[in-house]
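Just one protein chain is left out here, and the rest sit where they should.
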Amino acid sequence: MIPVAIGLLFLFLAIGLPVAAALALLGLGLDQIFSPVDLRLAMGELGWVSSSNALLVSVPLFILLGEILLRSGIADRLYDAMSRWLSWLPGGLMHANIGASMAFAATSGSSVATAATISVVGAPMVERYGYGERLFFGSIAAGGTLGILIPPSINLIIFGWLTETSVPKLYLAGFLPGLVLGTGFSLTILLVCLLRPAIGGHRIAVDWGERWRSLWGLLPPFAIFVIVIGSIYAGIATPTESASLGVVAALVLAALHRRLTVPMILAALDGTMRSTGMIMLIVMTAWFLNFVLAALGLISAMNGAIAGMDLGPTGLILSVIALYLVLGMFMDPLAMMIVTVPIIAPLVKDAGFDPVWFGILIVLLCETALVTPPIGMNLFVVQGVRRRGTIDDVMIGVAPFVLCLIAMIGLLLVFPQIALWLPSALSD
Amino acid sequence: MLETTLRQISLVMSRLGGGMLLAAALLVAVEVSLRMSRLVIFSVGTELSSYALAVGAAWSFAHVVFERAHVRVDVVSQRLPPLPRAFFDVLAMASLAVVGFLLTLAAWTTFATTLALDTHSNTTLATPLAVPQGLWVAGIGWFTFIAAYRTATAAAALLRRDLAEVTRIAAPPSAEDEASEAALDARSRMEAES
Partner (left out) sequence: QDLPDVNLKVSGGNRTQNMFKFIQEPFFTKQITEDSNGAVTTTFGSLDDLGLQGPEVLRLLQLGMFDISEGTLSYMAGEDAHFDALDLPGLTADIDMQRKVADAYRPTLAKILEDKFKVKLLSMSPIALQVIYCKGDIKGLADLKGKKVRTYNRGMSDLVEAAGAAAVNIPFAEVVPAMQRGVADCAVTATSAGNTARWWEVTDSLVKVPMGWATTFFAANLANWNRLDPKVQAFLTDEFAKMEDRQWKQAAADIQDGINCNTGMGECKNGIPADKKMTLVELSDADQALAKKLVEGVLKGWASRCGADCAKDWNAKVGTLLGVDAPVE
């Protein structure tokens, strides 16, 4: 069944079917070939349940927040300030993409929302400052993945629930790896731009007065950041609710900039819904495909195979990594976690590994899954906002960052303290 | 003419969908502020915003078709000669129509069951679920109709060998026209600012 599934998926994608249609048709096709039950009818119930999921509401709201910042000129001033300060670095504004992703990751629990926001805000800068598109958009797709590593994080919450691991501890554990990985992404940009200076964008003449004045442009986004993250940490709002506060704050700022007009709101809604419609149709069909695979018994067979192998601790971890890298090419990371973690986590724990450390490892693998072709939601989101060229540009541009993610996974294997130091230092 | 009308309707639906999400965000913000002030505490925003997500997204599907933004991994097909590439563009549009059709049937069954059982959400709000699900089905149905209509016009253009028209209707936004569009967009924003 697995070769048929992968073969069909590659065929559907290769002939250029929309990703959502490819996933739905794959589910229906596998059902026709392997199962006597007519799963077509289940699409209604599953479609409703998956698309009315309260945890996903923050995704379009963060995109809307980004659109409002973009269309009220706030985002332009933010990037203007950053370009004045960062353009001397090889890679210039791409470091700002990473920095902005890290800041946004600290307010949003979702990588897709983080990538969507930063690409909406950052996309217009490519031409203005003459960057190489591939690496620029690759840096946004990769930077966006930090959304689930730096707390808050939907994936860490789900991991905690599936494995009975402390969510507060997981949050603490994600913090340092998030900083290290963000730095790693920046180093990746630096390295690539040193090798290929042409893609690093033009430098801007330095005028210190302009530089200092440009800093005012950082203030409004910083205010939103404080409101969103402050409301979470002060116990005023849940991470999902905080997205709503962020949208309202952005509207207020737009009004202060005298840019809150009906055409502006409509343009922001149009941009938001274009991404949201694309993402949600994929979400619906991905859950349907997952249901078909599970109903056909594929998932229990796969889980059984892993549990059946008798490997040493190192062998176990390496095969888990290999499994997630492969599954991650095709599956939605959240679905992938939910179907595999309950089986694998106990084995890993029995082999003597710390569950908190394993949670961070899994999240890093989920991040990788978000940017590996052929199915990688962050790639789709970035391409969806970019709206020109083809998606291979993004896939090629993200490749150096995938290597960086794999290096990060290696680093976490060798130095588990990166994840474990902070939670142990802060607990008694 | 027909195309303009259908495009306009789809755009309005998408904006209404976005409006629902925006309204949900405002409601949640009000709810959070009231909860903070401990004046009145009510908790309906989470539930209503989840309906806004489902309905709003479904109502934007058709607009996304017109915008050619249902993303494709066309690594192979974009390297083909114009004629087969146009054929696969039509096929891609047709696949959306087929999936939309099957989704509409299944979603209709869900909605009809909800209506027959008079299902309510088991919360204080006790929302009659037929309302959000009905709106949701309507969005998916409209999406299916638009995808079918775009398939038909693209197929007709293919038969007349009008490949430019096929590209306009069904190919992903191409490098050339989008680049100029983005530049225009950026310029207009700069001008508005100064």
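The chains carry the letters A and B, assigned in the order they are written, with residues numbered from 1 in each.
Throughout what follows, a residue touches a chain if its C-beta (ideal position, glycine included) is under 8 Å from a C-beta of that chain, and two chains touch if they have at least 3 such contacts.
Since the model is a prediction, treat every value here as computed from it, not as a measurement.
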Of A:Leu55, A:Ile150 or A:Leu420, the residue in touch with the unshown chain = A:Leu55
Decide which residue listed in A:Ser300, A:Thr314 or A:Gln417 touches the omitted chain of the complex.
-> A:Ser300
Based on the whole complex, identify which of A:Ala5, A:Ala21 or A:Leu46 touches the chain you can't see.
-> A:Leu46
Which of A:Tyr79, A:Phe104, A:Trp287 or A:Phe330 touches the chain that is not shown?
-> A:Trp287
Interface residues of chain B (partner: the chain not displayed) = 35, 38, 41-44, 46-47, 109-110, 113, 117, 119-124, 126, 129
Touching residues (missing chain, whole complex) on chain A = 37-39, 41-42, 45-46, 48-50, 53-55, 152, 154, 157-158, 160-162, 164-168, 171, 232-241, 287, 290-291, 294-297, 299-300, 335, 338-339, 342
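The rule we apply is simple: only the chains that are shown with their structure count from here on.
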Separation of the C-alpha centres, chain A versus chain B, in whole Å, is 22
Complex interface listing, chain B residues touching chain A = 11, 14-15, 17-19, 21-22, 24-29, 31-32, 35-36, 45-47, 49-54, 56-61, 63-64, 67, 69-78, 88-89, 91-92, 95-96, 98-99, 102-103, 105-111, 132-133, 136, 140, 172-175, 178-179, 182-183, 185-186, 189-190, 192-193
In the complex formed with chain B, which residues of chain A make contact?
-> 12-22, 24-25, 28, 40-45, 47-48, 51-54, 56-57, 60-61, 64, 71, 73, 76, 123-124, 127-128, 231, 236-237, 240-241, 243-245, 247-248, 259, 265-266, 269-270, 272-282, 284-285, 373-374, 380, 383-384, 387-392, 395
